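Got a structure for you, questions after.
A single protein chain has been omitted; all remaining protein chains appear in their positions.
Note that the chains are named A, B and C in the order they appear, and that numbering of residues resets to 1 at the start of each chain.
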């Protein structure tokens, strides 16, 4: 499903965010990406949805070389993904409903289906009662759940979630993890970065640990940290 | 230091974020505010730095009735506070250094002191090596630490921190908690909202728990949850 | 990868109509929401279009005036004394054959004196001239092109029977220079003011786009194609341009009608363009200008924010 071949990513300011990362994720897997702040977790995801291009090496998504994708093929790539952004990236001048419906419209979903699918996604993240709120009028955790709803509404084959529980209390976090697990069981590949030790340690999924841009551990059924 | 007298806050869209909250925080205290998402934790802090005004009741900061403050006195109030915003609120077109120096310039600090104080604050949060980066070029956790550095750089008598470890890994979180504890020991009152059960349970400070806008628990040396 | 490649193809035709309606809905929704910004943009475009429309109207009227002034240029050939009317008719035919001459009219010396008296004001002092009329017979020559007056004059002067030729000399030269100057000024003004309008419009929409670059970035991150992102801005640009154009036409039309009525009363000799003549150029330039410039402006403005 996803493959990194010897990928190095340097930003224009000289920061080396990823160094010679090689990694393979099979369809249907659930992978936690962990590591201290600033070690390149978000960068790893950005390479997958082609927000950044690798400096060296190649990145494959569903067999396609994403790093060599022409510009006009990028929308097509992104429509096959669901992404929960670390900073939410909600359209500030659209309502909650419109923000999520937008993701469906982009993939060309039939209009008569949009309403019911949006409501179902909002229901999954526990926010079906506030479809008409503006994102700026929501609490941090509520905004995060909108972002999650948008990522899952179009049943993507691959879900990338960047710190999706950072603004959520433990109970809400568990509810979200149940949603993600259910989606994973239905066949969606999930790659999720997180700092939440408790979640990683209890769920016991595959863990990829980064440190200073390198993969230092890749363990199935792993814990948040080896020495913890 | 801080007092809420029977405070109710309703937003124009009809949401009642706080209901008849009464609360007193003495100088030098360290208070955790916990509760599920959307229960009014951020709103509680917003009332203190007068980003919002209560619908009913009164809010006192350092003996002054903040809810009745005239507009021109608001800057004076905010200069006596340090605030870590849940969404960071960094100036996107200024460097890290300028973002922090700005908070010092606003309070009229002598220019010759600014440089050293900014560097010291950056050092405390572990980011002294990147003063010239733009916020948009930093990772989520790095942005959060800039926001913390800005809040503490002017040695405020009262520090309000809204979810300051939401984007940090456990190690970085502990470092930040040490910084906040040290500041607290030097006399600064700290009010911090958090979803981080581990931190609350280990530090054992006063815990105020909200549920649906009401204070449902106020316990010194408390745990994150009674039933946890 | 369940639907990754096929989605784009399967529903394409069916999708176009659906998306069309939702784009328009989007655009009008953002029209409502970004009220302040929209008002600012529409005002600015309207003002720019006012300038364009005013330039068109001014150009139209200057052109009219220049045409009338040029139409009054004529070459006069004074005939030798004592020609018979047959000889005079011969000369008239010869002059009529000169290239550049449109029409030749014979003016007898009696008629010439009458005209002179009229020009000088009909006061008593001229009355006694009638008996000792000092004026010769003459031919008044209309030209196909007023600018050829000097050339035609010199050719006509060489015809037998012609004593002397005048085409108003300096006066005609000045008139021609003046009309040429007026034409030049009108053209310059139109070009200058049209570029003003274009710059203002592109900058206005570019600022709007800058203020919304976050929105554009997010749309692209969620998988929107460049055209999907462009459409709402394009439609919004068209809306804004059209609204501004309608406002500009109403303002200009009113001002022009009132101003023209005023001017016609005080200066009835000015050959102004009537409402019927002015309507088409005004509507055409302002409405088309508003539409095109709104659309082109948004497309230009959005370009650098697409495909990061």
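Keep in mind that, in the parts below, a contact is a pair of C-beta atoms (placed from the backbone, for glycine too) under 8 Å apart; a residue touches a chain by one contact, two chains touch by 3 or more.
Keep in mind that what you see is a predicted model, and the values were worked out from it rather than measured.
*Asks:* Would you mind listing the shown chains in contact with the chain that isn't displayed?
*Replies:* Those shown chains that the absent chain touches are B, C.
*Asks:* From the listed residues B:41, B:78, B:117 or B:205, report the one that touches the chain absent from this view.
*Replies:* If we include the chain that is not displayed, B:78 is the one touching it.
*Asks:* May I ask which residue of C:92, C:206 or C:230 touches the chain that does not appear here?
*Replies:* Looking across C:92, C:206 or C:230, the contact with the absent chain belongs to C:206.
*Asks:* Even though one chain is hidden, which residues of chain C still touch it in the full complex?
*Replies:* Per the touch rule, chain C residues meeting the hidden chain are 36-37, 40-41, 43-44, 47, 50-51, 54, 78, 121, 123-126, 128-129, 132, 134-136, 163-164, 166, 168-169, 174, 177-178, 180-181, 192-193, 195-196, 199-200, 203-204, 206-208, 210-211, 263, 266-267, 269.
*Asks:* Counting contacts across the full complex, list the positions on chain B that touch the omitted chain.
*Replies:* Residues in contact with the chain left out: 1, 49, 51, 62-63, 71-72, 74-81, 83, 85, 89-93, 102-103, 105-108, 110-111, 150, 155, 157-158.
The rule is short, and it goes like this: only the chains that are shown with their structure count from here on.
*Asks:* Building nodes from the protein chains and edges from chain pairs that touch, which of line, ring, star, complete or other describes the result?
*Replies:* Topology of the interface graph: linear, an open chain of contacts.
*Asks:* Measuring between mean CA coordinates, which chain is farthest from chain C?
*Replies:* Using the mean of the C-alpha atoms as each chain's centre, the farthest one from chain C is B.
*Asks:* Which chain has its Cα centroid closest to the overall Cα centroid?
*Replies:* Here the chain at the core of the arrangement is A.
*Asks:* From the C-alpha centre of chain A to that of chain C, how far is it in Å?
*Replies:* Result: the chain centres lie 59 Å from each other.
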